[in-house]
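Here is the structure we will look at, set down as structure tokens.
Not every chain is included here, but those present sit where they belong.
Order of writing sets the labels: A and B. Residues in every chain begin at 1.
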Amino acid sequence: MGDVMKPVKRIEIIIDSLDLKSCLQELEKTGVSGYTVIKDVIGNGDRGTRSGDMLNDTMKNSYILIACEESEVKMITDALRPKLKRFGGMCLVSDASWLLH
Amino acid sequence: MMQCIMNTELLLSNLLNPAVMFFFLGMLAVLARSDLEIPQSISKLMSLYLLLAIGFKGGVELGHSGITGDILVTLLAAVLMSAIVPVYCFFILRKFISTHDGAAIAATYGSISAVTFITAVAFLEAMDIRSSGYMVAAMALMESPAIIVGLILYRMYSEKDENDVDSFSWSKLIREACFNGSVFLIVGSLIIGFLSTDKHAASMSVFTNDLFKGVLALFLLDMGLIAGRRLGALTDAGFKLIAFSVLVPLINAVIAIFISNMLDLSIGDALLFTVLCASASYIAVPAAMRLSIPQANASLYVTMSLAVTFPFNIIIGLPLYLATIQWVML
């Protein structure tokens, strides 16, 4: 199975929905060209509950999933850290295999 | 004394307005822990509809009345109020809360609540009191200045390192404040209504006029649910901020009634102007503050404006302001 799968890193980001656009732009600047987004996600964290029930995108999160090479991880997390510091959120990195096609 | 009676009567008649009762129903649903829920996309549809309808109707009326010097003076007064209110609020707030929370709350109270305005328009219609289309323009103009003033205050009074100057751009902020979705839709619909012929306007009128009160009722049910869910957070706000959320609208209302009188506005227009000054934002400003002053506690300013000031204005404020205006203008 080795030759049909490629080891990759799987980055999951939770970010304020209001900042999603600018966050994706930032990611694209660092060279990320593949990502998947779930726009409406709610949650709870250090900065309180984000229940997604306002009339606009305030108090709502978005979820970004990126599969990338191990070598790209640092660049991406470096770009994200200031954003997470400023707006809150979460970033998880884990291992996965990418099915070549 | 007679004034007081009239006031109570007005208050009661406002309480029996279906739209206001639906607001109560929504709050009650939260308190009774009912599972009544309105999907967010439906809230958005209703607010889009209400903004479009109010803008279009205002534009059509403006097309009939024309744009006069008096109108421009009123609009100027509106913009000034939206810019000045945050300043005095900020200096009050600094006495007991942090600079960032103070700036965000100040901006919130300088800006306006479109739903309060729309409820006031329906309130006037129910009492057969006329108001002018250009007040919609006043509403649109009052949304953004407060955001910019709030941020200037924040930048002036917060400590340097808090500012993280790099990621901040005034031009982007101003663009976002002025082109935010609701301002854009109101102004756009106003212009479209203004440019429309009577025939076209008539063909839209079942949609923009006849449906209005019903959609507003359903929307206020939703607002009741949303505001009700915030009631729990009131304990975090504390007594001082809750008092602020009632007193500042009252002060702003007094100033607004004074100005209305100076400008010689009609009773209906005076009420709308007063309601704009007395209302606080919970859509445009929170979004802008969350991005530009992320240190501020969003739960604070959203809760104050949504769970205190909004209900206060539509339940007690409307009849109270109207009675005062009628009394002053006699």
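Methods note: a residue touches a chain if its C-beta (ideal position, glycine included) is under 8 Å from a C-beta of that chain, and two chains touch if they have at least 3 such contacts.
Fair warning: this is a prediction, and the values are worked out from it, not measured in the lab.
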Total chain copies in the file, per protein type: A x3, B x3
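As a working rule, only the chains that are shown with their structure count from here on.
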Rounded Å distance, chain A centre to chain B centre (Cα mean): 35
Touch list for chain A against partner chain B, complex: 16, 18-19, 40, 48-49, 51-59, 82, 86-88
Touching residues on chain B, where the partner in the complex is chain A: 40, 43-44, 47, 164, 167, 181, 225-226, 229, 282-283, 286-287, 290-291, 294, 297-299, 302
